[in-house]
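In this view, the complex is presented without one of its protein chains, the others remaining in place.
What follows is chain A.
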Amino acid sequence: MSSNRHVVIIGNGIAGITCARQLRKLDESLRITVISGESKYFFSRTALMYVFMGHMKFEHTQPYENWFWEKNRIELKEAWVKSIDFTAKTLLFKSGENLSYDELVIATGSKPNKFGWPGEDLQGVQGLYSKQDLELMEKNTQSGVERAVIVGGGLIGIEMAEMLAYKKIPVTFLVREAGFWNNILPKEESELVSRHMREHHIDLRLKEELDEIISDPNARVKAIRTKSGEEIQCQFVGLTAGVTPNIDFLRNTELEVNRGVKVDFGFQTNIPNVYSIGDCAEFHEAPAADRKQVEQVWYTGRMHGETLGYILAGKEVTYQPGIWFNSAKFLDIEYQTYGTVPAQWDSENVKSFYWEHAGGKVAFRMLMDKQNKIIGVNNFGFRLRHEFFDQAIKEKWDGAKVISQLDKANFDPEFFAPYYIEIQKAFKDQFGGNVKVSKKSFIQKLFGASV
């Protein structure tokens, strides 16, 4: 490939930036431009909540210092793209400027879902995804908010609830399903999170849907009405019912789109030299049985960017994600998952082992197939080692072997309670088999470690 081509990346989120960085590592000479209207410098979207709560300043969310981009000759263009002329290979910006490219990467991420609720565009009603959303939320909650309502039970919703709690704003949380995040979490885990939310004084309403957002005379939200007819006075409404690819400016062009920009496993769209990665890309088919066509997770964005960087540098690779993993934090409770643990499974073919600590904040689940081979784990309130489970799941370890080595999988800080011992005992009780229960170490005995 010619080495003075111009690669233009629209979007400076984790996908676009990872792609730019990888490409620069592999190719010294080509020209790279990253475009973003949201912010000049890459920042970690996942950290916006911490800026709101005063844990960090916005600049702390930027993983690279400002000189990094110039040093690595990654040009940053702060602008919004209005349209793309795919034939002339030119971008048209809202400002009226143009930029031509040889290869184009569309990594424009997501935007919050809105389902056409009456009043969804009122003042004081918003989602939370971008830096601008954060600034808007700071403005919207500055004063006069006596109660907030959050609609939609996912990760952004619970983050928003935590943010509002920092401002001491009481929150009513409407969740359409019978359990919090129960399209992802099994029943017990979902209940564990729900309990913890209530411990934080969040008014969690399950099986409750938004019907209408009611305006005051100044086009500001003053209340909402639920489908069950209840009216809740509130001055802020958070819409957090998931996100959708941010590609409106690409609809009705020659680019093939559906929910997202349609791509193959080389991130190639239907137009040559145009690629799409991250939240806004939609694979023709799911990359694996337990994966989705649109992958909207930080880690998948990073992997897309990493892989496309290699592809653009001329390496013969296709997207092959490994063992699934993910993590989140629900208020004070950390959650990790490795492998496949769906919300529901067919108990004929799948065996489930679940352990929960008496305090109700620490839990572990392992799913196994008929032959007792590990399929995946969920862990709450304690930490497990990614490398360990990546290997165990890839190599299809026997469940008893996994549990016997759980002390090695433990990733909690030193001196923490050895939950793995209790888990080993519980597994042995339920499944028998050849399970080795770890002994407490000398240090653990010395400091009276107990679960």
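Keep in mind that, in the parts below, a contact is a pair of C-beta atoms (placed from the backbone, for glycine too) under 8 Å apart; a residue touches a chain by one contact, two chains touch by 3 or more; residues count from 1.
As a convention for this text, contacts and distances are computed from a predicted model.
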Record-based protein name (UniProt) of the chain missing from this complex, from "Protocatechuate 3,4-dioxygenase beta subunit", "Poly(3-hydroxyalkanoate) polymerase subunit PhaE", "4Fe-4S binding domain-containing protein" or "Hydrogenase expression/formation protein HypE": "4Fe-4S binding domain-containing protein"
Residue in contact with the excluded chain [from A:E78, A:D211 or A:E306]: A:E306
Per the touch definition above, residue among A:H60, A:K114 or A:K139 touching the missing chain: A:H60
Omitted-chain contact residue, chosen from A:F249, A:Y354 or A:F416: A:F416
Listed residues A:Y319, A:F364, A:W397 or A:Y420, member touching the removed chain: A:Y319
Residue among A:E75, A:D264, A:D390 or A:D407 touching the omitted chain: A:D390
For chain A, residues in touch with the removed chain: 14, 22, 25, 44, 46-47, 50, 53-57, 60-63, 65, 166, 196, 199-200, 298-299, 302-303, 306-307, 310, 315, 317-323, 325, 327-329, 331-332, 334, 336, 361, 383-387, 390, 411-417, 447, 449
